[in-house]
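The complex appears here without one of its protein chains, the remainder shown in place.
Letters are used for the chains, namely A, B and C, taken in the order the chains are written, and counting of residues starts over at 1 for each.
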Amino acid sequence: MASPSKEMLLDWYRQMALIREFEETCHRLYEEKRITGVYLHLYSGHEASGVGSMAALRKSDHVITAYRDHGIALILGMDPKAVMAEMMGKKTGSSGGKGGSMHLASKDHNFWGGYAIVGGHLPLAAGIALEARYRGKDDVTMTYVGDGATNNGYFHESLNMSAIWDLPVVWIIENNGYGMGTEVERASGQIELHRKAEAYGIKSFGRVDAQNALEVYAVALKAVAYAREKGPAVIEHVTYRYRGHGVSDKQYDARDDMSAELKEWVEKREPIKILRDCIKSKYGDVGDILARHEADAERIVAESVAFAEASEMPSTYEDLMRNTYVASELVYKTERSVGAGID
Amino acid sequence: MASPSKEMLLDWYRQMALIREFEETCHRLYEEKRITGVYLHLYSGHEASGVGSMAALRKSDHVITAYRDHGIALILGMDPKAVMAEMMGKKTGSSGGKGGSMHLASKDHNFWGGYAIVGGHLPLAAGIALEARYRGKDDVTMTYVGDGATNNGYFHESLNMSAIWDLPVVWIIENNGYGMGTEVERASGQIELHRKAEAYGIKSFGRVDAQNALEVYAVALKAVAYAREKGPAVIEHVTYRYRGHGVSDKQYDARDDMSAELKEWVEKREPIKILRDCIKSKYGDVGDILARHEADAERIVAESVAFAEASEMPSTYEDLMRNTYVASELVYKTERSVGAGID
Amino acid sequence: MAARNVAMREAIRRALREEMQRDEDVFVMGEEVAHWQGTHRVTRGFLEEFGERRVRDTPISEMAIGGAAVGAAMAGLRPVAEFMTINFAFLALDAIANHAAKVRYFFDGMFKVPLVYRAASGWGNQATASHSHAPEPIFAHFPGIYVGCPSNSLDAYGMLKTSIRDDNPVLFTESIALYPKPSPMPDDLDEDYLIPIGKGDIKREGADVTLVAYARGVDWALQAARLLARDGVEAEVVDLRWLRPLDMELVYKSFKKTNRCVIVEESLPMYSFGGEIAANLQERMFDYMDAPIKRVAAEDVPLPYSKDIELLALPDARKVVEAVKEIL
Partner (left out) sequence: MAARNVAMREAIRRALREEMQRDEDVFVMGEEVAHWQGTHRVTRGFLEEFGERRVRDTPISEMAIGGAAVGAAMAGLRPVAEFMTINFAFLALDAIANHAAKVRYFFDGMFKVPLVYRAASGWGNQATASHSHAPEPIFAHFPGIYVGCPSNSLDAYGMLKTSIRDDNPVLFTESIALYPKPSPMPDDLDEDYLIPIGKGDIKREGADVTLVAYARGVDWALQAARLLARDGVEAEVVDLRWLRPLDMELVYKSFKKTNRCVIVEESLPMYSFGGEIAANLQERMFDYMDAPIKRVAAEDVPLPYSKDIELLALPDARKVVEAVKEIL
């Protein structure tokens, strides 16, 4: 098992710091009504899950996820300016302001998007992976799916399809303990979610502590290699959402047990701290570099906010209607008619 | 494990002979265009699956299945006349001619029906079992589902729901090797279908040779007891369809491999013969009784055909519209209005 | 009579709660209805009052929610199954249209299916395309089920009670935008206050033009009526309340007086409510038509996130006024 280089670890730190800063800024902007709307699902707490697993990919691989997609977009290298502008529904947003927080995507980064219907992106993942198989390429489609989503029919049908067609998908179940307000135990008959792979004869790579980027990476490497050569793989990432389900989630304010649980995760299993400690223990005093990454994150996010706020909103009827369909370039030969065909 | 009495075995024989005669007669009537329509899915070959498992039920238990429902209806004791009349779309049919072959049901027998959308009846089964749990009754809902249907989202969501709510359902997967023309191996990533239970943390009672009614019964007894006390159970019945998927299935005529396969099942694993041999070996010469059951079956089915053919078709507009809704008996108090509420 | 303004959310909550108190067979199931206290707070406090047996959180399994309600209803319970939003009910279309609506028919009356599907409907608030629908008419296409869509608190109260007590399946949609909207409910309201299925209501009288609407459309119609009144145009606002069955007689009666009509709906424009009403009207009221019947609906586009263009896509009172002016 290849262990990550110093350079890689530092870059992971950079990514995680950027995500955290971006997400916490989004949260603040939402409270200040500078980001509007009803949905905003933050990746704070999940950082190591995305960073560690996507480090196992190569550039031509594919990524797709649900609505909790900001972190994934940033890891893939999407411009934070375009991402922040999308939060604000601006023309300069990565989806031109049409998609918002739940619908980030970037064709250039092989990021096939965030999706808002629970489980809805799972068959899309199968289809994207099918293209690779169809053309004999060995690119992998890394697919993130929540614990709650594993109880949906989409999950079942998509995983089974990936199994019978040997599709190169790594199905990463991000088990953050809850689907909205419902604990895994109350929603799923099988609480070790990776064991659902059994129903499809899919190779499971088990359960991983996803607050530790290195552990995530180690397992992801194996799963990606497996998917590339053989077929679908399942991994369960155990993680936690620091900001609740989304901005409308008031549970952490209202319930002592939940705020205590959150506190425990933050104190004992904080992914950025775990990575920092690991880097420091391995490479001595890299405090300067880490601090620089943190400062950069602040600067980059501040710039993205400034950029987004300075950008225009789409506002015309033309803006509204654009891109419902793509213009077709078919040449229509003259039609011919040979009669109604009834006699 | 209670082993079935002589009386029971003889009655099973009666049931199986009746089903076989009924189904083969349906087939002939269809060829003669005395039963019309496009769908007719016969239970020939499956007899031991239904007979052996339903013998483990008590009267207050529930049964539900898909469109391959004739055998189930007869086992439950529905009047063959009413069933045959339903095949012919007659007013005297068990569903008044409205449902046809795929939609038999009998409230009096706790038979909640046959359903035509693959997997569509599975959440209904969960709902029926929920009623029992809700009222603190320990009645079991025995639910038959095809191998092909296990790949549908309905299967996943329904089994999971039964697990988290501890619903008293026995999920019997009737694995007859095919969903229409698709072999289990080509449709399902997991080919040992009972192992799908793992995805829901549901107790599996494994795979059973469902051409042998005694083996079916033995396992069903355990699963029913388990469901009654604890919660859902899964059993996989390995069986075979003698008449193909339905009357439109021409594979057995067109493909040598399939007709050879069929021949092998009929010769080596014929459920009626297996039961007959078992009875004979246990109880010596009961040939008379068995012959009488066979003769009875012929007579009963012949009478049912005569009855059905003599019955009237629904034909009026009133017949067409009836029972779209049930008449409501609500007493509506005078409405009151306090204005539009806008100001 | 003494009345107090009550938010529609509260009226629905009250109706549901009273029905659960009245009838032990009524229970609630859906995503986040129990511990989370309901996504839209309609079932707030229910878990505490009625317990887990009767207030059941489900997994994110819309097909199973849709179908389990059918089975439970056939077996004798009276489920009120909630789809968190109607967008997710797309996943249950088969359970709703092919099972809830048809089980009674294809077994020729052997079973009844006394269930209610509740679903929050509508858009606005930048929920984006896949979460922005008011597709009630699509569901009302199918016979065998009723479809109710209240526009104010009192109606919501009476219509939901009827839906729960009626022995047929009902799809009951609640406009998200109307949840917080206060409207008057009498203080001495009878707990048996029931609004008959299929009975529309005149929300405002007027002789110059008929505005036909339901749910949130009624708000826009009423706002438009007030704007029009300033110009001396008196609009009659017909709230159909139920999309199935349709109280067309009420519309005809109004139209005979006004001879003009604009239909207002929150839904997408094609193959929808406006088409059905206009088609009926021109057929049955041909001799009374002084002008073409107009339709006001959402623009024919998936709904965008960005606020300004989202509003641009939405119908509003101004669009209704414009449509009316075109036919005066």
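Just so it is clear, a contact is a pair of C-beta atoms (placed from the backbone, for glycine too) under 8 Å apart; a residue touches a chain by one contact, two chains touch by 3 or more.
From a predicted model like this one, the values you see are computed outputs, not experimental measurements.
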Contact partners of the omitted chain among those displayed are A, B, C
Out of C:Gln37, C:Asn87, C:Ser121 or C:Ser254, which is the one that touches the chain we can't see? C:Asn87
Can you tell me which of C:Arg14, C:Arg56, C:Arg295 or C:Lys319 touches the chain that was removed from the display? C:Arg295
The one residue from A:Met84, A:Leu122 or A:Val140 touching the chain left out of view is A:Leu122
Where the unshown chain meets chain B, residue by residue: 36-39, 89-90, 95, 97-103, 115-120, 148-149, 151-153, 179-182, 186-188, 251, 313-317, 319-321, 324
In the full complex, chain C touches the hidden chain through residues 63, 87, 90-91, 93-94, 97-99, 101-102, 105-106, 128-130, 135, 137-138, 140-144, 243-244, 246, 268, 270-276, 278-279, 282-284, 286, 289, 291-295, 300-302, 304-305
List every residue of chain A that touches the chain not included in the displayed model. 62, 64, 95-99, 103, 105-107, 112-113, 115, 117, 120-132, 134, 153-154, 157-158, 160-161, 164-165, 322-326, 328-333, 335-342
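In this section, only the chains that are shown with their structure count from here on.
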By mean C-alpha position, what chain is farthest away from chain B? A
Chain nearest the overall Cα centroid: C
Mean-CA-position distance for chain B and chain A (Å): 44
In whole angstrom, what separates the CA-based centres of chain A and chain C? 35
By residue number and range, which residues of chain C touch two or more other chains? 59, 61-63
In chain B, what residues contact two or more other chains? 153-154, 157, 160, 164
